[in-house]
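Shown here: the complex without one of its protein chains, the others still in place.
By letter and in written order, the chains are A, B and C; residue numbering begins at 1 in each of them.
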Amino acid sequence: MIGIGVVGYGYWGPNLARNFSQIDGAEVVAVCDGRPDRIAAAQKIQPTLRGYGDVGALLADPDVDAVAIATPVTSHHPLALQALQAGKHVFVEKPFTSTSAEGEELVAEADRRGLTLMVDHTFIYTSAVRKIADLISDGSLGRLYYYDSVRVNLGLFQSDVSVMWDLAVHDLSIMDFLIGRSPVTVAATAVAHVDGQPENMAYITCMFEDDLIAHFHVNWLAPVKVRQTLIGGSERMVVFDDVDMADKIKVYDKGIILDQGDERAYQRHVGYRTGDMWAPRLDNIEALLIEAEHFVDCIRTGQAPQSDGRAGLRVVRILEAATRSVAERGLPIPLD
Amino acid sequence: MIGIGVVGYGYWGPNLARNFSQIDGAEVVAVCDGRPDRIAAAQKIQPTLRGYGDVGALLADPDVDAVAIATPVTSHHPLALQALQAGKHVFVEKPFTSTSAEGEELVAEADRRGLTLMVDHTFIYTSAVRKIADLISDGSLGRLYYYDSVRVNLGLFQSDVSVMWDLAVHDLSIMDFLIGRSPVTVAATAVAHVDGQPENMAYITCMFEDDLIAHFHVNWLAPVKVRQTLIGGSERMVVFDDVDMADKIKVYDKGIILDQGDERAYQRHVGYRTGDMWAPRLDNIEALLIEAEHFVDCIRTGQAPQSDGRAGLRVVRILEAATRSVAERGLPIPLD
Amino acid sequence: MIGIGVVGYGYWGPNLARNFSQIDGAEVVAVCDGRPDRIAAAQKIQPTLRGYGDVGALLADPDVDAVAIATPVTSHHPLALQALQAGKHVFVEKPFTSTSAEGEELVAEADRRGLTLMVDHTFIYTSAVRKIADLISDGSLGRLYYYDSVRVNLGLFQSDVSVMWDLAVHDLSIMDFLIGRSPVTVAATAVAHVDGQPENMAYITCMFEDDLIAHFHVNWLAPVKVRQTLIGGSERMVVFDDVDMADKIKVYDKGIILDQGDERAYQRHVGYRTGDMWAPRLDNIEALLIEAEHFVDCIRTGQAPQSDGRAGLRVVRILEAATRSVAERGLPIPLD
Partner (left out) sequence: MIGIGVVGYGYWGPNLARNFSQIDGAEVVAVCDGRPDRIAAAQKIQPTLRGYGDVGALLADPDVDAVAIATPVTSHHPLALQALQAGKHVFVEKPFTSTSAEGEELVAEADRRGLTLMVDHTFIYTSAVRKIADLISDGSLGRLYYYDSVRVNLGLFQSDVSVMWDLAVHDLSIMDFLIGRSPVTVAATAVAHVDGQPENMAYITCMFEDDLIAHFHVNWLAPVKVRQTLIGGSERMVVFDDVDMADKIKVYDKGIILDQGDERAYQRHVGYRTGDMWAPRLDNIEALLIEAEHFVDCIRTGQAPQSDGRAGLRVVRILEAATRSVAERGLPIPLD
């Protein structure tokens, strides 16, 4: 039985506690939060939970084998480092860290100690993203041409991080999982429309080798909720619409064939092979539960999580480059 | 009665002929096309039409008071210049010209001769764009924050121009009309996925003074047709969805109010005033007809068309800067 | 403090318990279910809850002031009657009862004892239905012409009741609330496609005085989920789409004007006044919570609930007539 300690019981912490408590072979044994009312809220649901106001006390609890950290990003590095140094496995919210240097240190520390370090890239554990991954890996899409993502909403402004670190982190983690390699350059433009607040909208462009391009529009200040990703390949294209409850994924059996026949004076068309659309059935399982099970499995087996510290670090490097590009007015920043 | 000569009877020419022939006070009297079968096609519909294989002959026809040019963009400048020099008013397809230098020469020539020079920015004559213009000019949207446009389709590849000159020209002309001022810088990224073909997808970012940002995604190679523009203002936001036959324009009565009350440790939200949505009724009139009437009116009255040569030139300047930015890997190009 | 006892802890009972426990001035004190595992499930969430395997024991508990009954419809009458006779206020799931005679007896018993009797017509407590009620009562829709409802889904078959008693009960309760008077006749057609199962699809037609017609399509066996109601009035029309998360209610500013001018030989059109569409903002509050508060308020004040036993009875009478009409192959059955 692996004992889990939840660090931070604000918005997301209760979800972690609820999912980890449903897993065979794991048990949520303690919660840590500086606010006594949050401890009380946690204990109302699970009275046997030990509450700690201080993370040092939680880490000293011998029943805690692993911690799940759901605190603001700036505290991820110190908390995770302290936990690793105390010999605890670590599950940490996204974005992994505030800087790539912090992320590198955590990855190295976990490696050194042989501990599991996992970042909560929830979306890669959804049925939808899994299905797209299958379509890419089995060649259904052909060569990838582009990845175009829009995530906009009239939602909550965050005052501690920009919209890129708040929203684009989701899409970058999905892209990292699906494409499986890092971009060569990252360029970004972002604007803050509310005085004293971080940037509320941004466009990020990632260029890969082989003319693969990825582009992200994230926006806290839109009139409608859009969560749409277009993935274009040489053989098929995918529309992933995460607000479409009925048909989240549509696969279009369309590719290009160069039309050699028609040589008109001012216009030569590229012909199209246009075929059917197919919307595969998706399982309806909570991704966070899958993910929590995966974390516990990785602790047991020692295998690297699919969203391990290295994956978290790759996403942070893109965000870091994007932040630098914004400061340099859209200059493409090489990665590495 | 103003006599119109249509130059170029390919894909768009017949639409021009059909609309100009419906206007009181104008008459389509001649058509010019190097291909005899196209002349024949025009005369099948209107047997009295004079057919010319050569533009010089058409311009020599004393019944031709104005020409409507629907030929590839590279020929716009020589044809329009020849027509203006022959004393004819000119209506020319978009993009206005291939370069801003060409556009400047045409504007100067028309000015010098007191002739009407109009560019076919069709969309600015639609009920939808007119309605948005009203909402902006009467202050309903408040201060403009952003203009975000997506125009993608599994459509025709053009071999003579890139997707920016083919598709973005529509959106840039709408933006030019709605925003009423030119951007300060233009940055763009574009990719060609088919060997030997021009760029088939592009992202263009225009920065204005006052943190207004405009962004355009154009794509010939998408699985679905999207024609959506989000316009965010401090008071209201507009969604303009040109493929929604029922509700092309939706106005969201939503703005931001800073929420001062809630000072949580790691997150301070910006509050929202969230209100109703309103989809105004739009007239169902063919924009090209409105536009053709406007051209004839401008010839009569001497007033400048709403999409005059200067408007065409402003759009060409943005396209030119975008093209340069693509060549310089996304560098923002200042617009004089 | 009003003590609530929940009778039946299957699918819906936990929702009742959760909502009643959130209300100031009420407290869920006991639960009754014949299945020990269900009692255990309830006590896992709220350990202080008293569990009873038998309703007599629950009714004998002096801390139970009111019961919330979430059991199969056939048991509503005996359980509610027993509770009323024990002096308890009663909140009962829909459909109210299996027959109108049962419903009449409960209404009479509650009246006699001065107890609150309320039926869980959840939908009438939603923001959407409330907004439509306002639009009708303030005259915005004009004279009502029709009420057309579709509620279909590839959902669960129920083996104890037909699709009419399972799904149409929702729509009939909404219609009863919105229209505020009972139909004159009820006709229905229903079909069972699965051997040994009740009817899985049905069409119900209610005729009112003044040519108001209401029609209901309910279906357990559809490929897509549809929850759409069209309400046509002389001044405006409403589309209520309960699966549209963004715009549940759309109000169309369209009415008819007879066009007297155009007297063509074989066709005379009725002209239309066609105007804007408006989607009002709706509060996002859980209807069941509103409803639970309303029940507790009614107990305190003695006022009749909006969905009192009489409302439940009116709906049962329509279902009863519909059932009879099905047996008589669609014959319209007069109400009363």
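Please note the rule applied: a contact is a pair of C-beta atoms (placed from the backbone, for glycine too) under 8 Å apart; a residue touches a chain by one contact, two chains touch by 3 or more.
The shown structure was predicted, so the numbers you read here are calculated from the model rather than taken from an experiment.
Residue-wise, the contact with the chain that is not shown comes from C:Ser159, picked out of C:Thr48, C:Ser159, C:Asn284 or C:Thr301.
Across the entire complex, the residue among C:Val239, C:Leu289 or C:Leu335 in touch with the chain not shown is C:Val239.
Of C:Ser100, C:Thr205 or C:Thr323, it is C:Thr205 that touches the chain left out of the display.
Here the missing chain is touched by one residue of A:Ala41, A:Ala192 or A:Met277, and it is A:Met277.
Although one chain is not drawn, the whole complex shows that of C:Arg18, C:Arg113, C:Arg130 or C:His215 it is C:His215 that touches it. Against the chain not displayed here, chain B makes contact via residues 47, 224-225, 243, 245-246. Although one chain is not displayed, its contacts with chain A can still be listed: residues 247, 253, 274-281. Listed by residue number, the positions of chain C touching the unshown chain are 10-11, 34-35, 71-72, 145-146, 148, 150, 152, 154, 156-160, 185, 187, 189, 191-194, 197, 201, 203, 205, 207, 211, 213, 215, 217, 219-224, 230, 232, 234, 237-239, 250, 252, 254, 256, 258, 266-270, 272, 274, 277, 329-332.
Everything that follows uses one rule, which is that only the chains that are shown with their structure count from here on.
Of all chains shown, the one whose average CA position lies nearest the global CA mean is A. One finds 39 Å separating the Cα centroids of chain A and chain B. In chain A, the positions touching at least two other chains are 224.
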